[in-house]
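Apart from one protein chain that is not included, each protein chain of the complex appears where it belongs.
Now for subunit A:
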Amino acid sequence: MDALIPFTTSGSLVDLVDKKVLVVLRDGRKLIGVFRSYDQFANFLLESCIERIHHRFDYADKDIGVLLVRGENVVALGEIDLIAEDMVPLREVSWAELEQKINDETKRRERDHAIKDKVLASKGFVNEGREGDAY
């Protein structure tokens, strides 16, 4: 597609500028920051950016600063409703603790998948692929 086509309807992203936003990346990372700029490739510039990890209803934040996100990695951009944000039943915990929990669960899931794949393969089924593999 011609990259020089003006960015028309999604030019409506202009109303999100200077708002607090959540950006979801293709690798599953969630970034929260102030939306400062964008272009037709969905490249985004975020200020006062943090990375947030979740596990069930726990979350943890890590400061990043200013971030320019290349468009190809973007899945979605959401405006955070500041009132709804205060009502959300989430609990902040320490990054190290939560990261450990997530790593443990990932390891457990991978082990389960490996077993499942082996059983399925023995019955002639092929590997189905994991969440996010479709990108």
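Keep in mind that, in the parts below, a contact is a pair of C-beta atoms (placed from the backbone, for glycine too) under 8 Å apart; a residue touches a chain by one contact, two chains touch by 3 or more; residues count from 1.
One rule holds for everything that comes next: contacts and distances are computed from a predicted model.
Enquirer: Which listed name, "Putative exosome complex subunit Rrp46", "Transcription initiation factor TFIID subunit 10", "Ras-related protein SEC4" or "LSM complex subunit LSm2", is the one UniProt assigns to the chain that has been left out?
Expert: UniProt lists the chain left out of the view as "LSM complex subunit LSm2".
Enquirer: Determine which one of A:Val17, A:Leu68 or A:Leu90 touches the chain that has been left out.
Expert: Candidates A:Val17, A:Leu68 or A:Leu90; residue touching the omitted chain: A:Leu90.
Enquirer: Please identify, in ascending order, the residues of subunit A that touch the omitted chain?
Expert: Here the touching residues of subunit A are 1, 5, 7-10, 12-13, 16, 22, 24, 26, 28, 30, 42, 52, 54, 56-57, 59, 71-72, 74-81, 84-85, 88, 90, 131-132, 134-135.
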